[in-house]
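Read through the structure below, which is laid out as structure tokens, and then see the notes.
Of the protein chains in this complex, all but one are displayed in their positions.
Read from first to last, the chains carry the letters A and B; within each, the first residue is number 1.
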Amino acid sequence: MGLIWVIATLVPLAAFVVQILFGSVLKRANAYIATGAIGFSFFLSTMGMLWYASFKPGVLSPPGHHAHHEEVVEGAGAAGHADHSHDGEAGEATDHGHEDAGHDSEADHGPVNPVAFEGSISWATLIRGEDTLSKVLRENPALGDLIGPEDLREEGPGVVSVGYRIDNITALMFFMVTLIATCIHVYSMGYMDHEPRYGRFFAYLSLFCFSMLALVVSNNFFQVFMCWELVGLCSYFLIGFYYEKKSASCAANKAFITNRIGDVGFIVGLMVLFSTFGTFSFSEIFTPEGMLNPELAAKADTFWLTVAGIGIFVGCVGKSAQFPLHVWLPDAMEGPTPVSALIHAATMVAAGVYLIARSFPLFTPEALLVITYIGGITLFVAATIAIVATDIKKALAYSTVSQLGYMVMVLGIGGWIAGLMHLITHAFFKALLFLCSGSVIHGTGTQEMPQMGGLYKKMPKTALTMLVGVLCISGFPLTSGFYSKDAIIAQVLAYGESNPEHTFILLLPGISAGITAFYMFRLWFMTFVGTPRDKHVHDHAHESGDLMTVPLVILACCAFLAAGVPWLGLPIPSLESFIGFGQPAAADSGQFAGLTARAHELHGVASVVASGCALLGTVLAVAIYWKGYLSPSEAQRQFPRVYDLLINKWYFDEIYRYLAVRPAMAFGRMVAWFDKNVIDGALDGSADLTVRGSNFEGRFDLGIVDGMVNWIGSTFFETGVSLKRVQTGWLRGYVVTIALGAVALVALGAFLYTP
Amino acid sequence: MIDTVLLTLILFLPALGAAMLALPFFDSDEKSKHWMLINTIATFGLTLLLLGDFLELTNEQGFVPPLSERALATADGQNAPNDLVVRVPWISSSAFNIEYYLGVDGISLSLIVLTGLISVLGAAASFSVKKFTRGYCILFLLLETGMMGVFLSLDFFLFYIFWEVMLLPMYFLIGIWGGPRREYAAIKFFLYTLFGGVLMLIAMLGFYFNSDPNTFDIIRLQQIGQTTGPDAPFSPFFQRVMFVLLFIGFAIKLPAVPFHTWLPDAHVEAPTPISMILAGVLLKMGGYGLIRIAYPICPDGAYFFAVPVAVIGVVSIIYGAFAAMAQQDFKKLVAYSSVSHMGYVTLGIAVLPILSPVYYTWGMAGAMFQMIAHGISSAGMFFLVGVIYERAHHRDLNRFGGLMNIMPVYGALSIVIFFAGMGLPGLCGFPGEIFTVLAGFKFGAAFGIIAAFGVILTAGYILWTVQRVYLGSNKQYEGTPDITTWETLTVLPLVFLSILLGVYPDLLLGWMAPDVEVLVRDLTDYGRSLTDVVTAAK
């Protein structure tokens, strides 16, 4: 069964390879290959999704083994390295829905993760399997000196594997991603029609789809990290798609580097998992019920567990654009609009939230508190900036950041179901909103809302579908957004009851719900109603073609119905209950014990609160931007400080520029200077010193040592010169000398002689 | 017997080729270049043959017997017919016992194959050389023999000889065919390496005269060094002193901060193929020396100096990255990125006090993987810089821009290679980096975390470079011809390997990791016996 998802993941990769290798031959056919691939993935994931959805609540777990009896069922004792032994085939699956434990836990602990397929192949083998080693030792006793027997049961990860783990949450995410991606591929064929790098765009999209799907199906943190970086890479390429523009390449760099800052946190998380748990595998770290594996938890102290949790969360902060790393997402709007819809609204930025949900049991209460506060700050800050944004895409981007903040915050307070629900519904309506804005941009050629207005008549399909999206995100009753936001508010209320000390942060979702409704309606009104503010733009505006509007309509339906609205009475589980089957036990125990049930009771109150806030915001927007009772410029004049703060996005970019970017550059220059002047200076200095030393030595050699030798020689020479005058050549003189000498000698002898 | 022929041929085929270049037949530049290329290709083919032979050594248990086992069996006279160890007395007098002693295991073999490959690509990239072509080819081939010798030798004396042999051709290759400041760079390179070589010589003689019977046999010395107990021939103090000497010697080659300043100059001045060889192979000798000689022979020193060495590694990572960020010269940037990347190697090797073979294998295997990956990506980077230098005649990063549109194939290839250097998952730079960082954290949280910050800096300077050179638009270089077929063929193997090793690291680890594991287990056992002694004393 798991094979379906494996194939569905690999198809876009194959499409990518084909497009890259034969891109120059295929040219525009690239689009068909990419779209066909993701469409096929969508088809497969729908099959899988239907299989999951066919279970009725209560009988979902344990899995009916008859349904997939062809798969290998491993004994419970074979956990650990046994998973890593080469399966050879990726398709060979392991069933981790325990056959024996399943029935009991269902009764005791409520919902259990339903059917989970798992399988993996080794990606990097660092240590050979235990079996091989013992066999070697048995047959080569001489090796005993080299390989101590105590090493054989060494704890720790010897293998990095890649694999898949499918449960209903994965299936749901997979379904969502492939559905939206398919729509956006079709839309892009229209939107990117006139672009010069049409083919390459689709190649990138295929690579992204593969990375995102591989991330979703991952069965271990390491693979998540790899895909995490790969989706970041695709995001980089697509943000910088118009790389001739300096702003685009800068935005791409900013996105990638900001994400890498988050990734450092993720790496820290990985490092803690690696060194304390010795494994990255979900199924080893978490129990099937969704708690932290008690055996492993006993090995780690709380501090490092918290560090691991916060580290992984920092990764999510980067990817899901949470405060304080949210700055890249608005800039990422430099990319083509379909990309903004797919990557920067629906899927990749949601991956952070998905990861928080996936690793939920890992988070300690301290880590969860951090998550709550970060989410709370993000959702408020981003919502306030969205109020004053005039670029239609940037307004949507800030809205995305804000909505992601909702998900993160609610996950922090144990609202696992609510968070994931909002993730799914938001993915649909935000993708819809972006595509609508893309349609507007395509039709008008501008992104600035002050130049729009009154476009309803010109592009009715876009306006209406976008209105659906606006209603959804504002949380109007019966829309999907209503259900998910309602779940969030209910969770917040339930949590607030038991934790009054965090009331402040808990007020923010309610306030921001109102702000959300306000800025979304502001956006819609400014774009579609009122009088045209720029005649030129208005005259050229036109409705987009079918390739673009059909996906809009499909997405609008999905966005509206994504919550699996109960009033439709379809024979499928609602989104909430479907997600609920997968809720980990950790989200309903410990500090969160009973919270889910309490939140359920508070749904009524919550829906009143949420709708009330939304209504307030809507009324205000209607008053200002439709009816014109109040003037926005008047408000600007009344609160100049606030306006400045908001229009400058709370000065985050400036703060980072002065606190991080410039110091880093300056430090880099300093290091280069140090290298050139101090290290190399010392080196050249010592070389210089050596040269001077040898010069001195040379002089010493010449002066003293050679001088001595020369002095002796010259002294003898001088003596010889002075003595040569004796040699007169006067023969008779010699005779006289000899005679006198002889006389002198005799005289001397006589004188000295004493007998 | 066949293995004797094979190993000797790999070692001396290039030298033979160099000697034949002296024949009057090679009177034209073209002939010399083609001969050089043919020769390197033949040598590369032989290394692949060697790889095949190595994999065939697999015994019934499904793994290749460790090198030490094969080497010692040969020493005992049981020369197995094809055990990839060659051992013939060379200078055996009463005073010295030096052997012609070669052997390969997974660790050295991976580097030998890399050397073969990079030499072929370097020879292919040398076709643009105009000056004294014949001399260039002779020196190039001699250099290859030197490099092969370093990786093949199991006799310390032989190792040392090849270490120095490789130095001389390199000196002339930089000093004659280099850029404007070539003399300075060549002399700096020469003196630095020679200095390290002298320290190594001292250590070598120290080992020789303290072993009984006196030997230069690296495998024997490893066993002697790993002997514990009060009557161990190499006392802890002796090991520590020797370790420092060896470490400095190898760290210069690696290069680790603060012994790295020869690298930017040498790289900037060297011609493109020589930069490829420098980055692709020569730097690996430092790491190989640490892994093959310094650590196994002086494990006590390695344990004693683990923290300083790890600090050097981490500082190299961060320092190199910051320095790279500030460079204007394209080649200098790549050179500093090498310093940063080789820091991961130092860190990965340094972490042995983890005392767990499983975790230490991550560090050691990560370091080995990083060396291979860096050999691939940095050689590619230097080649690509060379390509653009030939067209634009400058390397100032700020004066480029828009090359992606002007030279699309070149741009695409560059992106792959540069992102491989950045350590992106799916490309070859990633596994080594992440493995060493993980092991570094196990050793000490601060090491892992600081090293992980290098990831941001690396992304910073690579992306900034990509932006300044490839993105944007620029009228100035419009009409610059795209990368030629010949150049594409040169860089394509590197691109292909970058992807292959990134997607499936087991391809390399499959035959490298078992030997790393053997080494790691030896070192860990030694460390454990040390700690046992300490605990017993307490």
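Everything that follows uses one rule, which is that contacts are C-beta pairs under 8 Å (C-beta built on N, C-alpha and C of every residue); 3 or more make two chains touch, one makes a residue touch a chain.
Definition applied: contacts and distances are computed from a predicted model.
Peer 1: There's a gap in the complex where one chain should be. From "NADH-quinone oxidoreductase subunit K", "Heme-binding protein A", "Cytochrome d ubiquinol oxidase subunit II" or "Glutathione ABC transporter permease GsiC", what does UniProt name that chain?
Peer 2: "NADH-quinone oxidoreductase subunit K"
Peer 1: If you put the missing chain back into the full complex, which of the shown chains would it touch?
Peer 2: Contacts of the omitted chain with visible chains: A.
Peer 1: Thinking of the whole complex, not just what is shown, which of A:Ala298, A:Val709, A:Leu731 or A:Ala750 touches the missing chain?
Peer 2: Only one listed residue reaches the unshown chain, and that is A:Leu731.
Peer 1: Footprint of the hidden chain on subunit A, which residues?
Peer 2: 723-732, 735-736, 739
Heads up, the rule we're going with is that only the chains that are shown with their structure count from here on.
Peer 1: Any idea which subunit A residues touch subunit B in the complex?
Peer 2: For subunit A paired with subunit B, touching residues are 122-128, 132, 135-136, 139-140, 142-143, 146-148, 151, 154-158, 225-227, 229-230, 233, 236, 240, 243-244, 246, 249-250, 252-253, 256-257, 260-261, 263-264, 267-268, 270-272, 274-275, 278, 664-665, 667-673, 675, 679-680, 683, 687.
Peer 1: Which bits of subunit B are touching subunit A when the two form their complex?
Peer 2: It is residues 60-63, 66, 68-69, 188, 191, 258, 261, 264, 319, 322-327, 356-359, 361-362, 365, 402, 404-405, 419, 424-426, 430-431, 434-435, 437-438, 441-442, 445, 448-449, 452-453, 455-457, 459-461, 463-464, 467, 470-473, 504-506, 509-510, 513-514, 516-518, 521-522, 524-525, 528 of subunit B that touch subunit A.
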